[in-house]
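Note that this complex is displayed minus one protein chain, with the remaining chains in position.
And now, chain A:
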Amino acid sequence: MLEQETNPTISKSTGLPRKRFYRARAHSNPLSDSHFPVPISPSHVDYSLHYPHFFPPADQVNCSKKIQFADIGCGFGGLLISLSTLFPEVLMIGMELRDKVTEYVKERILALRVSNPGQYQNISVVRTNSMKYIPNYFEKGQLTKMFFLFPDPHFKEKNHRRRVISPHLLDEYAYVLGVGGIIYTITDVEELGDWMRSCLENHPMFEALTKEELEADPVVKLLSSATEEGQKVARNGGQTFQAVFRRIVPTS
């Protein structure tokens, strides 16, 4: 199908979607009741839709893989794309609230799959409100990594409860992360960095990674370099604040 010739949103030369046709405001109201489909339960997530290479629609019985990495607020997909080739056998999903941005990532993944046969089959994106519907997508202890890169700081005190990392939401993230699973957060806003670190430190089901463990983890370097937001911060010579924690069994 020669759709690309008449479709200006996809670049003729690279086959990749052009960002300027998918521009969206940086902020989206997580409190509004957006109308997108939500799976009734994790067993209702359509794996053959997201990962057709691993789950051919014809026979769904063979593959028992489950999504293990989740990029919450994946934006334009930079992190997923970097992680895809680093962990080619792991299924990953990006969650994004903004409609246009989700479409962009969908197109980007499809184009990459075409131009790199056999690759990028393990990543996908879904438009959803991860602050409300994470338990609908993932079973207890299913995830091994969760990413929160450059989340919205919600500066005003009254909007702090809209922050994606909060003491109450960490209960849900601890539920979907298996013991030993890791939560990665990074921001260029110092106050938000302090907030996220403090929420994680005070939560009984998370403990901080040691410096040695951080240095040994190849994913940590990607936090500041793999995404468009991270690259923008680096270009402007800004500082970033990371908090990387491991899910533990609470000591009662």
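The rule we apply is simple: a contact is a pair of C-beta atoms (placed from the backbone, for glycine too) under 8 Å apart; a residue touches a chain by one contact, two chains touch by 3 or more; residues count from 1.
To be clear about the criterion, contacts and distances are computed from a predicted model.
J.: Between "Adaptor related protein complex 2 subunit mu 1", "tRNA (Guanine-N(7)-)-methyltransferase non-catalytic subunit", "Potassium voltage-gated channel subfamily B member 1" or "Pyridoxal phosphate phosphatase-like protein", which matches the UniProt record of the unshown chain?
T.: The chain we cannot see is, by its UniProt record, "tRNA (Guanine-N(7)-)-methyltransferase non-catalytic subunit".
J.: Which of these, A:S48, A:Q119 or A:N136, touches the one chain of the complex that we don't see?
T.: Of all options in A:S48, A:Q119 or A:N136, contact with the hidden chain holds for A:N136.
J.: Considering the whole complex, which of A:P88, A:P167, A:G180 or A:G238 touches the chain not shown?
T.: Selected residue, touching the omitted chain: A:P167.
J.: Identify the residues of chain A touching the omitted chain, counting contacts across the whole complex.
T.: 30-31, 40-42, 131-132, 135-136, 140, 161, 167-172, 174-175, 203-205, 250, 252
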